[in-house]
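For this depiction, one protein chain was excluded, whereas all remaining protein chains were kept in their positions.
Up next, subunit A:
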Amino acid sequence: MSLTSLKLKPQASGNRGTPPPRTPAQRKATLGLDRGGWFLLLPALIPILILSVGPLLYGVSLAFTDSQSGRTNPTQFIGLDNFADLGNDSLFWDSFRIGIIWAVCVTALQLLLALGLALLLNQNLRFRWLARTLALVPWAMPEVVVGIMWRLVYHQDAGILNATLKDLGFISENVDWLGSFSLALPAVIVVGIWAGMPQTTVVLLAGLQNVPGELRESAALDGAGIWRRFTAVTWPAIKPVIVAITALNFIWNFNSFGLVYVLTQGGPGGETRLPMLFAYEEAFKYGQFGYAAAMGLAMIAVIAVFLTMFLRKRLKEEAA
C-alpha cells in the first residue's frame, strides 16, 4: 500500500528492499493534496480577480486618461498629462506635504506612546486590566464616532478641553482648536495617535511576551540598569515586530480618510487636507476621475519611497 510509505523516514533509504523515500511532493500526492487546490481557491480567487486586481489595473490605467464623471464624449488616452498637471498643482503639493507630516508624526508618536504603554502593561501593576480594556476601545470604535467624539472635546464653547484648560489656568480665552490655522493639524494628529495607539500597543504587547524573562533577570544580576536591560535585551527581541507594525502604520496613516473628514473636512483653508481627502474631492466632488487616479498613483510612489528608505536602513543595521 502506498499509504504505509508515508511513515517512512528519510534514514530508511539505506535499507535494501524498501522503496526510496517520498519527496514532499509525492507525499502530498498520496494525500491528494496536489489536486483540487484550484477548486478550493476559486471562490476567493474570482471575486479577488474581478473586484480587486481588475479594478486596480483599471484604476492605474485611468491615471493616463482624461476620464471624468458624466461626460458624453469618450475617454481619451492622454499619456502623462495628468502627472504634469499634478506637478504644477500647488494644492497637490501642499496636500502631500501635510500628508507626510501627518503620517510621520502620527506613526512616530503612536509607536513611542504604544511602546511605553506596552512596557507598562507588561509589568505586574494593579489596574493593568483596566488599561488593557480601555486600550482596546479606540480600536473597536467606528472612525466616524472617534472623529465626532473629538469634535465634542475640541468644541470651542462647549468642549471639555477648553473648560479644563481654563480651570487649570493654562488659557484665558477659549481656543478654536480645529478652526485655527496653526493648531488644526497638531490637534488632528493627537486624534490620529489616540485612534491608532491601541492596535500598536496590542501588537507590541504580544511581541513582549516573546522576550525571554531569564535573559532580563540574568542581565539584572549582572548589574544592568533598567535602560541597559531595555536596550540590550528587550529592544532586540521586539525589533522585528516594531519594524513590521511601523511600516504598516505608516501606510495606514498616509491613506487615512474618515477621521480627518469628520474632524475638519480638510479645513481650515486646506491646512488638514490629507492626500486622500484631496483625491476624494477631485473624484467625487469635481468628477475628475483620471486626475484623482493619478493622485492615487503618486500616493503609492510616496509610500514606496518611504518604505524603501525605512526598510533599507533597517537592513543595513542588520548587516552591521
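Methods note: a contact is a pair of C-beta atoms (placed from the backbone, for glycine too) under 8 Å apart; a residue touches a chain by one contact, two chains touch by 3 or more; residues count from 1.
One rule holds in what follows: contacts and distances are computed from a predicted model.
Chemist: Just to verify: the chain that's not displayed, which of "Carbohydrate ABC transporter permease", "Tol-Pal system protein TolB", "Glycolate dehydrogenase" or "Imidazole glycerol phosphate synthase subunit HisH" does UniProt list as its protein name?
Modeler: "Carbohydrate ABC transporter permease"
Chemist: If the hidden chain were put back, which of A:L112, A:A206 or A:L311 would touch it?
Modeler: A:A206
Chemist: In the complete assembly, which of A:V106, A:V175 or A:A283 touches the absent chain?
Modeler: A:A283
Chemist: List the subunit A residues touching the unshown chain?
Modeler: These residues of subunit A touch the chain that is not shown: 3, 6, 28, 30-34, 36-38, 40-41, 43-45, 47-48, 51-56, 58-60, 62, 113, 116-117, 120, 123, 125-128, 130-131, 134-145, 148-153, 155, 157-160, 163, 194, 202-203, 205-206, 226, 244, 248, 251-252, 254-255, 257-258, 261-262, 275-276, 279-280, 283-284, 289, 292-293, 295-297, 299-300, 303-304.
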